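The complex is shown incomplete by one protein chain, all other protein chains being positioned as in the whole.
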């Protein structure tokens, strides 16, 4: 972990208001694990004041680069989208607790919306370990699934869902999951909007399948110092910190009610 | 006067941290008078919060454009310097009370440092009215006088001064003025740093020559509504507003002591 | 097809065509902004603070920009009530068909009373806004707003002199704003404005002295919005009179926060400086929001965040 000035190597608009940003940062790449994130300063001014967390979408050891896949949703990501090649960005990372990898298992990877972002790195890592991987990606429309091809390399079973039916199954990724469960997976990995995570958690509990969820929370420090990015825990730990106890949690560790 | 979204037509780095920015804004050009200024939003975010005032350096009726000549001194001008061609900037203008023009007189135009900026537009206007014009420009070094050639068109008597002697007289523009006074000018026009303005005012009073000074103050509204940009007045008016009672004042109207 | 949402609002008997005003001291007497838009489209104009005698204001510099904020130490520069009535009000009356709310200040209770009595019954004045919270003059503002007792005293004295709707403007520079709010309502306030500026200052590290000629200034702008929203939330739940919310509004989203926190109207201050069209844009943004969400009236939003759905 450290703070680095990372040079922008490539920056590509993928779909309406979603971008792929590649940063040169070998120090982070060397240590990064799937499910971890980086904390980025999106501007040099005080607007916005805080950094913004983004999952590591993929790494390229040869280029010493990591990529993030992000959507423009507000001021920070809007400013980020205007950053040019060769500009430097201040990056903290790699941060947080990533996914626990499995070996020789039958796993399902579920990504919904921008929750697709961390799943590519995860898929790559899982594919190295002799797992049987099913990947389920969902989005509003086919535009939201433009990164699907990068996933195809890591699985023979890539299933897509869109709300408007413009690509793959018309409906939610949770519906795809329900079918996949008949295949008796032994591990679920999920990242996506809260309603999706709630459903995945419910299904995993019902079926008794271990399940790892990547959560989001508003962050300040990003490194466990401010105690700001809490979610609701279960059992002893009242309020786990998403940035350092997570972002990846076992489904049973967290309470997703609002 | 109005608020306009003006497109950047050209943007040129002139010298170390000084730029020439040309904005397409026919509405302002049509009404602009020498000595007036525009109030520019340098960023789309809240950093910095306020607009920044800049003198109108020149106008080009055919292109419907106005130019400002500015130095990077802080956050706002730094952001401004990064603006690209075809971007839009929000501009208020033309604002303030400009220079009172003369006809058939023997005038001296004195610009020091970035105070050179409004003097080009002034020189052009004066040159239309059958005046005998002496132009005195001063700067730290010759880099600071790169705009000098634009002035040459409007006078046969362009004199330069630099602190380091790298161009023209080694010394201040006030020293040049002292010599020019032997020529019995009938009007002085000055813009520049406070110590220079104080000297010009003192000399004008000593010699009894009418003198117009362009002043600066921190501004908020730029249009006379907030009462924030005051200077010290003389006589009845305690605190004239630089944005609407000025920026150009008769030397005797203002008290330049700090 | 959906009907246009109802934006009208009544505050202290004063009918506003819409609930977007411009805040005292940031809009002069309205004239300066006429080149940019027609102020009559707004719900009302709150004038620069008026005192009994003309005041020159504080020595320059009077402004200092801060992160997302502005420090000002204007110090109530104004032409005085007589000249206001003679020279400014007639022009305002003629030019503007919107509520004219005259902001007043004073150094003594008597001065507040006298200004109020001079403004009472004058045609064209729709309401008074009493500034007991100006941090920029030693007497005549903050001192009165600092305790419930002195605040109530000023308000009672004014109430005695006028039947105009009385809006009292509160300071955030107090330990318990609710206590002061209740005291001035008991003393006769028909509505409350909040917040005035926060007491602040800045130092010029080159000159090694305060930036402002007056040392202290009032902090306004987006930086103070969280304090303002909190004050509106607290006060609107504790009094029975309407609250006009202000502090850092730069657009409709900010304004909506204030309504949901309990404001019945909002005023744009520093936001006018960033963009002279902020008030009109805020107004149209609110209208769009209501239409989009299917609200029939802005009134449905008042206090929504504490009333619940």
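Things to note:
Letters A, B and C name the chains as they come in the text, with residue numbers starting at 1 for each one.
Simple rule for what comes next: contacts are C-beta pairs under 8 Å (C-beta built on N, C-alpha and C of every residue); 3 or more make two chains touch, one makes a residue touch a chain.
Because the structure is a prediction, the values reported are computed rather than measured.
The undisplayed chain touches these shown chains across the complete complex, A, B, C. Across A:1, A:85, A:152 or A:194, the single residue that touches the chain missing here is A:1.
In the complete complex, the residue from C:84, C:144 or C:233 that touches the missing chain is C:233. Only one residue in the set C:76, C:261 or C:283 touches the chain that does not appear here, and it is C:261.
Summarising the interface, subunit B meets the missing chain with residues 46-47. Contact between subunit C and the absent chain runs through residues 66-69, 71, 146-147, 173-176, 198-203, 205, 208-210, 215-217, 219, 221-227, 229-230, 233, 248, 253, 256-257, 260-261, 304-305, 308-309.
Where subunit A meets the omitted chain, the residues involved are 1-3, 41, 46-51, 90, 92, 217-232, 238-239, 244.
As a working rule, only the chains that are shown with their structure count from here on.
The touch graph of the protein chains shown is complete.
Separating the CA-averaged centres of subunit A and subunit B is a span of 54 Å. Averaging Cα coordinates per chain places subunit B and subunit C 36 Å apart.
The distance from the centre of subunit A to the centre of subunit C, each centre being the mean of the chain's C-alpha atoms, comes to 46 Å. Under the contact definition stated at the top, the residues of subunit A that touch 2 or more other chains are 46-47. Residue positions of subunit C with contacts to 2 or more other chains are 67-68.
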